[in-house]
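For this view, one protein chain was removed and the others were kept in their places.
Here the chain labels run A, B and C in written order, and each chain numbers its own residues starting at 1.
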Amino acid sequence: MKVAEIFKGPFLLPSFFAVLTILFPFLFSNYYVGLVIQIFIMAIFAMSLDILVGHTGLPSMGHAAYYGVAGYATGFLCLAGVKNFWLVVVLGMGLGGLTAAFFGLLAIRARGPYFMLITLALSQVLWGIAFKWRSVTKGDDGLPGIGRPEIGMGIDLKPDLYFYYFTFAIFLIVLVALFILLNSPFGYTLRGIRESESRMKALGYNVWLYKYVGFIFAGIFAGISGALWVYYSGFVNPSNFGVDLSVKALLMLILGGSGSLFGPSIGAGIIVLLENLVSGFTERWSLVLGIVYVTVIMLFSEGIFSVFKRGRN
Amino acid sequence: MAFWIIQILNGLSFSMLLFLVAAGFTLIFGLMKIINIAHGSFYLLSAYIGLTVLRATENFLLATIASSIAVVLVGIAMQSLFLRRFYMKELQQVLLTFGFVLIIADLCLWIWGGNPMALPKPSLFRGSIWIGSVVFPSYRLFVILVGVIIAVGLWIFQEKTKFGAIVRAGVDDEEMLRGSGINIQMVFVGVFGLGALLAGIGGMIGGPFVGVFPGVDISMLLLALVVVIIGGVGSLRGAFVGSLFVGLTDNFGKALFPELSLFTLFAPMAIILAIRPTGIFGKIEE
Amino acid sequence: MKALDVQALSKNFGGLRAIRDISLEIEEGERRAIIGPNGAGKTTLFHLISGFLFPSSGHLSLFGREVTTLQAHRRAALGMARTFQVTNLFQKLTLFDNILLGVQAIKWARFCFFRRVMSFREIMHETERLLKEWSLWEKKDVLLKNLSYGEQRQIEVIMALATKPRLLLLDEPTAGLSPAETASVTSIIKGLPREITTILIEHDMDVAFEIAERITVLHFGSILAEGSLEQIKGNPKVTEIYLG
Partner (left out) sequence: MIMSMFLFSLAFGNRGIAEAAEPIKIGYLAPYVGVFAKFGSDLRDGFKLYLEEIGNKVAGRQIIFIDEDTEGKPEVGLVKTKKLVEKDHVQILAGIISSGVAYAVRDYVIASKVPLVITNAGATKLTQEQRSPFIFRTSFANCQQDLAGGWYAYAKMGARKVIMMGSDYAAGHEKAAGFKKTFKFMGGEVVEETYPPLGTNDFAPYLAKVANYVGKVDRTWAFFAGSDAIRFVNQYQEYGLKEKLKLFCEEGVTDEANLPSQKEAALGVESYARYCIGHDSSENKRFVREYRKKYNYDPGSLSEGGYVGAKFIVKALEAVKGKIENQEAFLKALRSVKFEAPRGPVRFDEHQNVIFNTFIQRVEKKDGKYNNIVVDMIPDVDQYWMPKK
């Protein structure tokens, strides 16, 4: 499919939204621009998790581990004076991947519920280290004062408006990268493993190796969102490893529909909007969110569009 | 010398509390293969209800009964009305329990407010006793006693009773159990209720010294997770050994090298995860 | 050169001795059927040969190479393919994707993660050829779970062939098929090129005799008898265990 085809046919609807999001900052106040930046970052995080959950059938419950590692790396590098964005984000991705490489060795042996338990436990080990190693991570007070990076070409990312377009660009790059990765022979193999590991073994695929490499890819892409978040908020602390973060990413997949290209982004959009707008209306926003999550899972357990999909085939 | 006795007793009292919370968590995971994120919420709810009843009646036993009944009902309702629909779908069940964490936590915040509170101790155990030259609160001995009694009770339940045998069979091979004609959903409701009861009693026992405050649900969940990973997933024996290990290490860690204390909890967990992912007594699920 | 050489193979599950000291030699290009009543250990033997189970004792070599403790996917890479007694395919993927995964399994391209599958001409054409050859091309975009049981049994065989195996293990390929479907699957297997060694597990004696040249009869985990079609037909012990 040549590039031209991408913006025809099935991609008409998303490209309409792309244009809309470009005009967005001129229609809304800075607060909503900030919200959409958060949506982009969370969408990248959810997409990275979907490599595992949607495509390989590995339900990781500790995905915040790689997000947090890249976040702290960004924090330390920035406070040490490293201003260049590309250097920091590559290091963040590297560290995310490295952590995933180490955790993958421990987790990939297990299956299903045990895999969930181990990935959750591993992410909490990092939370414990970040919380307790005060001399380095400053514990719960975290690392404040992380300035916006430089990306060369003379663009200053301090105002949220520029950071908005920058994050949108990174989001598109990740979207295309994942589109290619998940439609490559490697991507097909992951989905084969999701459907039946024994059949893939019989065909001659080294199933463990593919799961392991998939796990590392998920860590690398999660590293991007971890670094971006710390640059956006200017702050990192143990909560970047939080259980709630890993679970929220899973909810985004369930809500938006895992295993699809735009599912994670839709889920991210809905959940980030829900959290921020609901808290604007009622003080009991956490109660409302809890009820919404339960209802959503009860009704659309295969994602919000599964209701339509079920109708189609 | 008294220093060591005090520290061991401190550690033991915390271990028993951890056992109560971890035992329920590991039973639910062992049989139903789901990580019950809302397990800490049973602790939270039970402690708050217990506090209200205690303020009204000053009777610790009555408060424990009331809070336990409430928590068991919540547990059974959660399992039979919601989790049951997603049988064999672990991911959806776990995310459902996360929704319940938010609901229960915010309801408690709404009703009891955000100020951390401690349950008054039962009148019998308000004083302190002398051990050698140092004073030790008698309530903590009570906690150790309750923990041991419940541990023995659970052991008898698991080894000797029919329902206990069914649960053990389920933990070992749930498909086979289903095949043998036993109504698996009833077993799940029973186990979930039992898990809630244990965490609820933990809430009452922990109320006076750990206290109850927004956020205690997640910290209790994490502690249960550490205990279960170290002791072994799905086994009561593992939960007991794990809680002893965690309770004592945490206590001695804080006493001897405080700046590393939380880390002394997570380091052993990481090591055990590396060597044997399902813990000392857990079953390797390849 | 021997396609498969099994020396004193046995497998115990706790107390149960599922496979008792089996020795078996199959020449390259040969068509062997393994028959026997339920519980004789046929599928367990298949799992041992294909690497899904590891033996308690004994040796196993494939095309002259020792594979006793080699992992399943490494044995498959040596040119061994198998089907499963219980259909084991990718239900939520399309028929095209299923076959594609088989075709791609033996190509280096399978490791590529930076180019889309559609850009690999030879994989796409090979998949198309296979589907057309088995006249399933018009159903290429149908999700597998929406295909009939008979079609799925057929696809199990196609999937195995997609990896261009030298040794093909067929685990009850005609189980649960209608007589017409059985006939078509049997003719497909008979039509396979001669150089592919085929080992067939079959419960149905007629199908076994139709396809295979030599028969091995398994009984309670050990070999009761082995020989040409006539020898097995005439063997009293065989008829006894079947008619019982």
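Basically, a contact is a pair of C-beta atoms (placed from the backbone, for glycine too) under 8 Å apart; a residue touches a chain by one contact, two chains touch by 3 or more.
None of the values given here were measured: they were computed from a predicted structure.
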Which displayed chains the unshown chain touches: A, B
Residue of B:L81, B:V135 or B:M186 touching the missing chain in the full complex: B:V135
Contact residue for the chain not shown (choose from A:Y32, A:Y165, A:F179 or A:F300): A:Y32
Residues of chain A (touch criterion as defined above) contacting the omitted chain: 13-14, 17-18, 20-21, 24, 27-32, 34-36, 39, 131-132, 134, 139-142, 144-145, 147, 158, 233-235, 237, 239-240, 262, 265-266, 269-270, 272-273, 276-277, 280
Chain B residues that touch the omitted chain in the full complex: 2-3, 6-7, 10, 13-14, 109, 113-118, 128, 134-137, 140, 209-211, 213-216, 251-252, 254-255, 258-259, 261-262
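Simple rule for what comes next: only the chains that are shown with their structure count from here on.
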Chains partitioned by contact, chain A not counted: B | C
Chain separated most widely from chain B, comparing mean CA positions: C
Separation of mean Cα positions, chain C and chain A [Å, integer]: 42
Averaged-CA centre spacing for the pair chain C and chain B, given as whole angstrom: 50
For the chain A and chain C complex, residues of the former touching the latter: 1, 180-181, 183-189, 191-192, 194-196, 198-207, 213, 217, 313
List of chain A residues in touch with chain B within their complex: 53, 59, 61, 106-107, 109-114, 116-118, 120-122, 124-125, 127-129, 131-135, 243-244, 247, 250-251, 254, 284, 286-287, 289-291, 293-294, 297-298, 301
Sites on chain B touched by chain A in the complex: 29, 33-35, 37, 82, 85-86, 89-92, 94-96, 98-107, 109-110, 218, 221-222, 225-226, 228-229, 233, 259-263, 265-267, 269-270, 273-274, 277-278, 285-286
